[in-house]
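I'd like to ask some things about the structure below.
All protein chains of the complex are present and in place, except for one that has been dropped.
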Amino acid sequence: MRTGVHRIPMNSPDDLSGLERLVTRGELDPREIVAVIGKTEGNGCVNDFTRGFSTAAFSAYLSNALNIDLSEVKGRVAFVMSGGTEGVLSPHATVFTRSPAASPQGQAPGLAIGVAATREFLPEEIGTTTEVAEVARAVKAAMADARIDREQDVHFVQVKCPLLTSERIIEAAGRGKHVVVDDTYKSMGYSRGASALGVAVALGEVLSDLVTADRIAHDWALYSNVASASAGIELMNCEIILLGNSRESMSDFVVGHDIMKDAVDLGAVLGALRSAGLEFAQLPDTDQLKHVLNVFAKAEASPSGYVRGRRTTMLTDSDINHTRHARAVVGGIIAAVVGDPMVYVSGGAEHQGPAGGGPVAAIVRHG
Amino acid sequence: MRTGVHRIPMNSPDDLSGLERLVTRGELDPREIVAVIGKTEGNGCVNDFTRGFSTAAFSAYLSNALNIDLSEVKGRVAFVMSGGTEGVLSPHATVFTRSPAASPQGQAPGLAIGVAATREFLPEEIGTTTEVAEVARAVKAAMADARIDREQDVHFVQVKCPLLTSERIIEAAGRGKHVVVDDTYKSMGYSRGASALGVAVALGEVLSDLVTADRIAHDWALYSNVASASAGIELMNCEIILLGNSRESMSDFVVGHDIMKDAVDLGAVLGALRSAGLEFAQLPDTDQLKHVLNVFAKAEASPSGYVRGRRTTMLTDSDINHTRHARAVVGGIIAAVVGDPMVYVSGGAEHQGPAGGGPVAAIVRHG
Amino acid sequence: MRTGVHRIPMNSPDDLSGLERLVTRGELDPREIVAVIGKTEGNGCVNDFTRGFSTAAFSAYLSNALNIDLSEVKGRVAFVMSGGTEGVLSPHATVFTRSPAASPQGQAPGLAIGVAATREFLPEEIGTTTEVAEVARAVKAAMADARIDREQDVHFVQVKCPLLTSERIIEAAGRGKHVVVDDTYKSMGYSRGASALGVAVALGEVLSDLVTADRIAHDWALYSNVASASAGIELMNCEIILLGNSRESMSDFVVGHDIMKDAVDLGAVLGALRSAGLEFAQLPDTDQLKHVLNVFAKAEASPSGYVRGRRTTMLTDSDINHTRHARAVVGGIIAAVVGDPMVYVSGGAEHQGPAGGGPVAAIVRHG
Partner (left out) sequence: MRTGVHRIPMNSPDDLSGLERLVTRGELDPREIVAVIGKTEGNGCVNDFTRGFSTAAFSAYLSNALNIDLSEVKGRVAFVMSGGTEGVLSPHATVFTRSPAASPQGQAPGLAIGVAATREFLPEEIGTTTEVAEVARAVKAAMADARIDREQDVHFVQVKCPLLTSERIIEAAGRGKHVVVDDTYKSMGYSRGASALGVAVALGEVLSDLVTADRIAHDWALYSNVASASAGIELMNCEIILLGNSRESMSDFVVGHDIMKDAVDLGAVLGALRSAGLEFAQLPDTDQLKHVLNVFAKAEASPSGYVRGRRTTMLTDSDINHTRHARAVVGGIIAAVVGDPMVYVSGGAEHQGPAGGGPVAAIVRHG
């Protein structure tokens, strides 16, 4: 197996010119694409349609390029579009490819990717232990798909999960069912939280018995170190893209990760780069940074309202949602460290890292 | 002369409990207060009344504490309240005191502060060469007030300047006068720009002949390295607070500065700390950082829309003003470096540092 | 008893020039002021400091004008500042005065005002049945204060109530107490809802036995026809301003009300004008409208997301809070009917009128 990865700038949610250029030049074979992790320029909250627009554009492109039906594209490529490019964050897509290849004996582990999906959920299942269990099962499937045996070789598990809308809540109520929360914006947190706990259960980070309904989106002591969940209006199931290193994957890249303890944890960003093989003293230099393909992080406002003991106003700002504040901060810090604002930061880190913090992963080119 | 400085957390724009505590403990004599630089939790744009609210609260407190009229407070203490605590930024005030003291011969230069104010402007003068000239004159007065002779000893010049409102534009029109721009939000940029060019002219950074009307808020090649201008609805003149080092000032602190070339210029933040006397290899450690009293920076969205060659969406985001994005980013980076989100970042850096960048100053305790 | 009322435009939250003008002209005696209902230009949500700023400005003015302490002002005048002047709504204050006067026998009932306040609440009491009971008790006191015996003579009960902040939630948690909701923005709805149910219980609109904890902010079948609750960060108790008609009050004005069944209920606005004595066929004309002193209404996004069977996007808009949308709509409709945008519309009508609707009251000058 050979795993490739490309980071492509986008001028709008439906801009595929960068992808087309790579394909035209022969640098990327569209038939090998297995996953796309995008950062689109909507508000990243409930009424962000840039995620769906971008997915539709990629799907139409691939349907055409591969001469297959749209429905077939959906089964073949996992799309995770995360909205919100606050601050300096720059819209882009990271495209993963996979192709069969004989793995030479004794090679060093290389970047490997696995994809999987859960069944579609009913509105009343979103944010519940049902979502936890289904995601856990799918993560196991994604590990197998990536040919990764050991949990410690998994460094980033991106989950795209559904959210509640007024229509979905009404539909459920019409069947006499209650949803976990009536607030559509808050439903994103429940769904992300349940998805992250699903990852944690699958990887043995949290015992499944501990994950009861009342702890989802409440007990922040339970969390995954590698889960990254992003909610979107455009789907009703969960899609999983799992990144790790595997001896069975040939790749120019390695992935590593660290945990940001809070939103300003500069050390963890450096730690993720080191975990992925970059060697430097205190700060990497310009030449070293050329090896960095992309950095992926989760950001959230500390539920306490405090960061390093200081009062912040993210949670009491009724004009800007706190996930938007958090993405701007973490995106700025990562951009400052790697010298590039085209990085992936997704908001809302419920059960993804400790409260107020979040996982950060880096993909770095070998030597 | 002895110069003191205190950084005080605030729980709301009118929270003076922190100041009261210092006064009660005898750590701060309210009669010695000469300037307050505040960071309040409004939107930092046109309709941000937290600045005026905070100024009113401080003024009422001092009127009461010093048993003087409100109008007398205004003549005695310079208030610069900058709105906007996006991201992790934490509302606070930096309070400067000054008291007579014999300066021992041969002492090292210490932090010195000077204050001055221009006359009130007419709406049609805001953002014009008239504002430039009046600010330049006031900066010279502030240098004298701070007992600083040499321009290179000036490290931060905070200007609070007025903005246009619908009422002010109509009032001017009623007298047959045109204002520089009809858009109230944009008037903030013109006024900040003219103020910053006034600082640049006063300090010899830009030749006054070059500052013509058409270049204000347009020719970004003209800029000051130490100006920080902040517009507010609550005043019609400019107030100047100038920080530098002077042999005639005894102080536990030294001020230094550097220039951020763009919004993610990590090196300049480190440079400002070094300029103020902090010594470290690549990154300061926790013990070294305890010496940092506060960091002051200006932030702005790059007028080109690009940062490090990457497209950003700050200027095309119609939901969140670009100054808010920029403050979140720069605030996050400084907080990550100094390990403390209670720092001062003000938005809109027109003619304050190069396009997309801005000055950054640090006040550091001796040895 | 004589009851007066003045509607005063404001140019900013702390603009008292209109009030000063009335006082200077002898049209209003500041010693007779008993209540101020203001519409200030903040976002009307959690971090709206215009309400506190305006209250502080009025308080300082009255402290000075009446030569009394600030704390004494608080005990003497009830302030309800409601934030949010979305759309055409125009910032203003309605100032109520009361003075002793012998009531001639057999006069027609005139506008009467009563004020009262609850004790301060603990954070964990906000939005609970405790708040309901305390408000009910205070409403009874306000009726007595207004010399109104019959519930049907009460036409508008404005309650200013507290909300939760991160600090208050943490303070409660520190004492081992849980608050009703962790989301600071949502806490406004709980507090408004509990206050409105307190009014409903006091006026016999809802049986107190029905008001259980699980129904607050959930069972919209329970509501008051005259309650108007507005939450603010600047207080921890509830202040009540009750308006009705009383034979014991001499006044040039009469108050009436109707119920908007939804946000576009034009007929109810007309109904309120008629209830207050304005006579017209289908629409009032310009001359008739000159008798209208002010209109007071509550607005909210329909919890179902639907208005007249059509999907609206107020609840799924993550950029603008739904209360802001709702105020813009209802404010526009009332302004269109009465030909004046300087009317009072407050957002968040939980248990104030039917779901998606709200009370609307009018004060109209006699004959």
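As written, the chains take the letters A, B and C, and residue 1 is the first residue of each chain.
Operating definition for what follows: contacts are C-beta pairs under 8 Å (C-beta built on N, C-alpha and C of every residue); 3 or more make two chains touch, one makes a residue touch a chain.
Values in this document were obtained by computation on a predicted structure and should not be read as measured data.
Colleague: Decide which residue listed in B:Thr212, B:Gln282 or B:Thr316 touches the omitted chain of the complex.
Modeller: B:Thr316
Colleague: Going by the contact rule already stated, which one of A:Gly38, A:Gly52 or A:Gly271 would touch the omitted chain in the full complex?
Modeller: Among A:Gly38, A:Gly52 or A:Gly271, only A:Gly52 touches the chain that is not shown.
Colleague: Just to verify: which one of C:His6, C:His155, C:Arg192 or C:His325 makes contact with the chain not shown?
Modeller: C:His325
Colleague: Write down which of C:Gly38, C:Gly87 or C:Gly232 is the residue touching the left-out chain.
Modeller: The single option touching the absent chain is C:Gly87.
Colleague: Contacts of subunit A with the missing chain: which residues?
Modeller: Counting over the whole complex, subunit A touches the hidden chain at residues 11-14, 41-42, 47, 49-50, 52-53, 56-57, 60, 167, 233, 319.
Colleague: Footprint of the hidden chain on subunit B, which residues?
Modeller: So the residues of subunit B touching the unseen chain are 43, 45-48, 165-167, 170, 182-186, 303-306, 311, 313, 315-319, 321.
Colleague: Using the document's contact rule, name the residues of subunit C that touch the chain not shown here.
Modeller: Residues 9, 11, 41, 43, 85-91, 263-266, 281-283, 307-308, 310-314, 319-320, 324-326, 328-333, 335-337, 339-342 of subunit C touch the chain that is not shown.
Keep this in mind: only the chains that are shown with their structure count from here on.
Colleague: Calculate how many whole Å lie between the centre of subunit A and the centre of subunit B, each centre taken as the average of the chain's C-alpha atoms.
Modeller: The mean C-alpha positions of subunit A and subunit B differ by 39 Å.
Colleague: Measuring centre to centre with CA averages, how many angstrom lie between subunit A and subunit C?
Modeller: 46
Colleague: Counting only residues that touch at least two other chains, what does the list for subunit A look like?
Modeller: Residues 43, 311, 313, 319.
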